[in-house]
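A single protein chain has been omitted; all remaining protein chains appear in their positions.
By letter and in written order, the chains are A and B; residue numbering begins at 1 in each of them.
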Amino acid sequence: MATVSLQGLKKSFGKTDVIHDVEIDIADGEFIVIVGPSGCGKSTLLRMVAGLETVSAGEVRIGDRQVNDVEPMDRDIAMVFQNYALYPHMSVFDNMAYGLKIAKVPRSEIEARVAVAAKLLQLEPYLQRRPRELSGGQRQRVAMGRAIVRKPAVFLFDEPLSNLDAKLRVQMRLEIKQLQRDLGVTSLYVTHDQVEAMTLADRMIVMNGGVADQIGAPLEVYANPATAFVAGFIGSPPTNFLDASTFAPGAPQGAQLGIRPEHVVLSGDGTGHRAKVLYAEPLGAESLIYARLESGDNITIRQDGALPTPAEGETVSVAWDKDEEMQFAKDGRRI
Amino acid sequence: MEKRVRFKGLWLPLLLVMPQLLITAVFFFYPAGQAIWQSLFIPDPFGLSMRYVGLGNFEFLLSDPFYRASFVTTAVFSILVTLVSMGVALYLAVLADRLIKGSGTYRTLLIWPYAVAPAVAGVLWLFMFNTRVGVVTWYLGVLGYDWNHVLNQGEAMGLVVVASAWGRISYNFLFFLAGLQAIPRSVIEAAAIDGARFWTRFRTIVFPLLSPTTFFLLVVNIVYAFFETFGVIHTITSGGPQQATTILVYKVYADGFVGQDLGSSAAQSVILLVIVGILTIIQFKYIERRVHY
Partner (left out) sequence: MAERHGMVERRGVGLWLTHLGLIVGVAFIFFPIWLAFVASTVSQPEIVSPPMPLWPGDQFVENYSKALVSGVNAPVARMLLNSAIMAFGISLGKIAISLLSAFAIVYFRFPGRRLFFWLIFLTLMLPVEVRIVPTYEVAANFGMLNSYSGLIFPLIASATATFLFRQFFMTVPDELAEAARVDGARPMQFFIDILLPMSRTNIAALFVILFIYGWNQYLWPLLITTDPEMNTIVMGIKQMFPSGDDIADWPVIMATSILAMIPPVVVVIGMQKLFIRGLVDSEK
């Protein structure tokens, strides 16, 4: 078990900077999710913690040790890869045991540790199989097992669920969460899926173009996005962005007004802004209504599924509570 | 294409490439350089010293009627070997491709002459056409034809061509069959529905679609005929009669080892080197194109 600390972390390939100044102190046992669109540098950040990428500036600390120049195997970490990276010619048992064999752990202990992990992951019947004889979910578990048996101080997950189908993804997400709680191992988890991020994280790092736009607990990030990017990326359907000069007089030049779909309501009394309904999506528990304001801005409204939905082409009035408005400056920062 | 992962280390990779580097340097680069160097000298009559002659060896070679004849011989030989082996192979592959069942059996029956060394193939054909005991020679005699490749230049050429082409049929057959089986059936069926008969289909659809394979085999077979048929020539005719079957590679050997004319032999090696280089470039151009498809 260990704390992890990233201080002024930078990475550049030649002249291009891909990671700018990431700073975070991770507590022992904390589950951190690094989330962002593809190309935002989230995988690179994780790989720098793993020791698979070199650090251009700043430092990575695991426990009380600075590990910038320490080989991956000596960092006391374990990693679960996106494609699982199972050794195709080895049995499930050998895949899990390989790292321990190299570390010259006695045979009896290897067997004991693999047995514990296999039980935990329900892999016991498959120990002698090859990876290609397993289903996607089982392979995923083997990759987890390989990480668990090493009893590392830190787990690193690089989009571990992205190759699974939607249903399995939800199930494995729960299992990972449960496992991490039970083992209490500090974890860093990379994903592009904001639902995974929201459900798994104790705290999340929202990455945008190599910069950590915001670091915080999921609900706090959701409720209080630090930048327009975060407001747009976290939450589905995304935050509505409106021209602030029209809807919030007095806002600075070029500012944007953000308002979450669930905060917009159809006002039955005709107050608020007039909008024309483009189409409506009844989803059962909730309905999404897409409309165009007279200003030309599009707006999404999320309402309870039991409420009546307006017809396409109908003109409605929409309104929101001023307190729910978020203003973002031209450069994206929250005002 | 580069790997994202790389291991650290300086001495380990150098150690790893060392065996190949050493063997290649000693048995490849040094001899190849030596061939180029020697081609610029001629030994004095007693073999005691070498005299620098610049491109003299090349000038002499290119004006030497025997060498020029050997060039023509090589060209004729290579073209014939390539045509015969590819022609027979294509014919068999087209037939095998038409079978639903059994093409695998024929493939097994047809591929194994690939394993027969050219020199052994030479001995087999020499035996059949031997002027004294050959079975084929005898039956030809019954038919009134007096076969004697030891004296008749045309017959000698014919025999080495057939013996060289024989062992090569398997190789070409394999590639042609694979090429034919890669052609989508729907294309051929569409042509059949359009009313094209077998021969028309073959000419207008199958053969054009097969052209990458054909071109590849053309180059590979020419290389084979140039360099790997030494064993056939040496066992059957030893380059005779009157040098009628002395191909370039055989002449390098004959002049260098039998005639001990090192300068000329080296110059011949250099010329062969250039020919190989050209063929290699053609082949790589072709591969590049295939990759870009």
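Simple rule for what comes next: contacts are C-beta pairs under 8 Å (C-beta built on N, C-alpha and C of every residue); 3 or more make two chains touch, one makes a residue touch a chain.
Predicted model, so just to flag it, every value in this text is computed and none were measured.
By the touch rule given at the top, the unshown chain touches A, B in the complete complex. Interface note for the absent chain: among A:22, A:48 or A:78, the touching residue is A:78. Interface residues of subunit B facing the missing partner chain: 1, 3-7, 9-10, 12-14, 16-17, 19-21, 23-24, 26-32, 34-35, 38, 88, 91-92, 95-96, 98-102, 106, 108-121, 123-125, 127-128, 132-135, 137-139, 166, 169-171, 174, 178, 185, 188-189, 192, 201, 216, 220, 223, 227-228, 230-231, 234-235, 249, 252-253, 256-257, 262, 265-266, 269, 272-273, 276, 279-280, 283, 287. The chain not shown here touches subunit A at positions 50-52, 71-74, 77-79, 81-90, 98-99, 102-103, 146, 150.
Operating definition for what follows: only the chains that are shown with their structure count from here on.
Chain centres here are Cα means. That of subunit A falls 61 Å from that of subunit B.
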